[in-house]
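Each chain you see keeps its place in the complex, though not every chain is here.
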Amino acid sequence: MIVNDTLYGVIDLRESLVLELLEHPYFQRLRRVSQLGLVQLVYPTATHSRFSHTVGALYLMQEALKVLLDKGIAISPAEQEAVCIAILLHDVGHSPFSHSLEFKLLDIHHEEISIALMEQLNEQFGGRLSLAIQIFKNQYPKKFLYQLVSGQLDMDRLDYLNRDSYFTGVREGKVGYERILKMLYVVDDSLVVEFKGIYSVENFLIARRLMYWQVYLHKAGICAGEMLTKVLERARYLATQKGEKWEHLPVSLQYFLFNQFNAQDLTDKTKSANILLHFTNLDDTDIWYALKIFAQNSDICLAYLAKGILERKLLKTEQQNHSFSRDHIENLRLINRQKFNISEQAAKNLVFTVKHANRAYNLNQQAILIYLGKDKAVRPITDWKEHNIQPKEVVKYYLCYPKTAQDLAENDPNFL
Amino acid sequence: MIVNDTLYGVIDLRESLVLELLEHPYFQRLRRVSQLGLVQLVYPTATHSRFSHTVGALYLMQEALKVLLDKGIAISPAEQEAVCIAILLHDVGHSPFSHSLEFKLLDIHHEEISIALMEQLNEQFGGRLSLAIQIFKNQYPKKFLYQLVSGQLDMDRLDYLNRDSYFTGVREGKVGYERILKMLYVVDDSLVVEFKGIYSVENFLIARRLMYWQVYLHKAGICAGEMLTKVLERARYLATQKGEKWEHLPVSLQYFLFNQFNAQDLTDKTKSANILLHFTNLDDTDIWYALKIFAQNSDICLAYLAKGILERKLLKTEQQNHSFSRDHIENLRLINRQKFNISEQAAKNLVFTVKHANRAYNLNQQAILIYLGKDKAVRPITDWKEHNIQPKEVVKYYLCYPKTAQDLAENDPNFL
């Protein structure tokens, strides 16, 4: 069984359980969840799906396993299958538009939903996913298997950097993944990288940082994502406070607008089943459809934002390294209240700030370890001062508000 | 004003009218129309939009104009703008899923809808599109401008081959477009190619042919497209014959299910306005949303097909060079009538044949002309017998019918 991927070419798929899971509707749904959400309003070619990302991460996992097995690391066939399943399903709990709507439809981290779905699948598949779940939860002794799935240098990151770089055309994010894979090794059940690969790891960390600021936290993309958030908040407000019925919205979207769930609710068996049922019914296409309905609504604020996303008429966005003054924000809200003749509450949905932080390398997480050779100590990459391992957090503040047509040209580096 | 494109890098956009049209909702809609429709069920990375294709074709047009101007061909600024607008809007009349649904929602060629939309835009923009429309309709004396937009070697084809090859990962479709562009020239108002570029043109024609059989007419993609067609036919049948109301479908989709239009209707001003209004409301996301509703319907045939597309459980598809025997088809229909307990009419939607033809080069269209140098005759490329210019039409027949799970693995070269 093979699949064509434009990054890696022909990918072989063998393990039958992996194939069965690929064909499952839960996984096929990821075809309709875009990997980068509304970033495609900034980078028009970035329309790739979470489906292709996950298959790509699976490919990298297969390659990593080959390298480790070749170097004599013991990984049983069952463990190989399990770690492949773990990477395949790691994102199955992603909301529509991926991160844009995470915590917005329901207040639960996508990994927790992934776990809930994996456990449901485990029941369907007669317990055959147990080992995969154990690895995914980092409860398995060979912790390098977990690290391959989730860590500061895992197959997920390797694929998404490469893939997002490829589809956005931001060349700076390209990572020499082949070389990194070749340099992987295991010492004391921990994933390590051979010293010869240190420049490739450094380049990976830098690429990740550049992708954050040029893509993931690009001001126009952040603005679009926040507009979407405000749309849902406003729609929920109209539903719960103003008696709006939203009868023409997709049923499962209604479910999340009229109810608010958090991680606690997943522990209740019945509630959980309902939540997962409606959750897996939703993908990007429901949200796009909802936006069209919202764009026709009589609520000026809701219609303005929904139409703005559909027609790519984004709010003007300023970005700076320190927070915006309260006065400046209040002033903008006042202006817009008058301009649109709307309530204070509504104005907050049109004029708002948001803050995002990123660090290239996190000292509080499991370090990336460098292997210096047999009988030599394994050391964290930060021991090499000459390398650009930047653990400092960088914070940026964004301020968004309605703009006039003239503003458009001046402000967006990537206009379309 | 620049835009990042993963194929061409940074694209400059200057002409203000081009920019205004780009920002128009009619054009922004193309972001939600996939370039290859359901081919993404075969090639999972082929999620690119008609929006990015059109911007790419615009880029190639800009480059072609530079080459021709450098070679001393007279093209006025107004003509340059017009031909850019013509290429920008050439696909604005595409249905959701591009070719998959062409002639299915309404019985009109996408170019005719493009023209109708261009004329409507021309009114909005005070006649500033008149020259572009003249070129697009091939009514302008300098016919090479039309040939750049639409011909056997136009900017549209150059971009879509490259782009579809890039996003599917089918390397065979890649075209050396830079070299072809450099070789363009104009003789007697006709577009010609310098002799030095003859191998590049040959390669372009071969690449196109390979893309047809490996991508555009790939049996799994054809099957998925036909399933979608049958879904709409069935939904329309249920609406018009069985009193199904389809109240939860998008309003504009209802409009096309309950009414059937053809090109003639575009000549009636009021009708045309309504058609275009509803048409421009629709994109892929409405169809995906409709599929979810259809998948819940009590009509077995409709639900089966809709679910099949959503979960990528495609019909089994056979492909051969001659037509399938009537007996074979009837037999399969009988089996499925019994298996699903459905009517003969419904069985036709589950078991069906379709035929597709392709020719690499069409002798009935304007020839690709080769330029041998000053004072030498311009000759059609087919004069060079050693080149693989293949004007013969190749026809393939497809037969689709419900399959069992086991069939799946055996038959699809590109499974996912």
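A and B are the chain letters, set down in written order, and residue numbers restart from 1 in every chain.
We take it that a contact is a pair of C-beta atoms (placed from the backbone, for glycine too) under 8 Å apart; a residue touches a chain by one contact, two chains touch by 3 or more.
Everything numeric here is computed off the predicted structure, so don't read it as measured data.
In this structure file the homo-oligomer totals 4 copies of one chain sequence, with 2 depicted.
Just so we're on the same page, only the chains that are shown with their structure count from here on.
Centroids built from CA atoms put subunit B at 31 Å from subunit A.
Residues of subunit B that touch subunit A in their complex: 1-7, 9, 13, 22-23, 25, 28, 31-32, 34, 40-41, 43-49, 51-52, 55, 166-170, 248, 250, 281, 283-286, 288-289, 292, 310-313, 408-409, 413-416.
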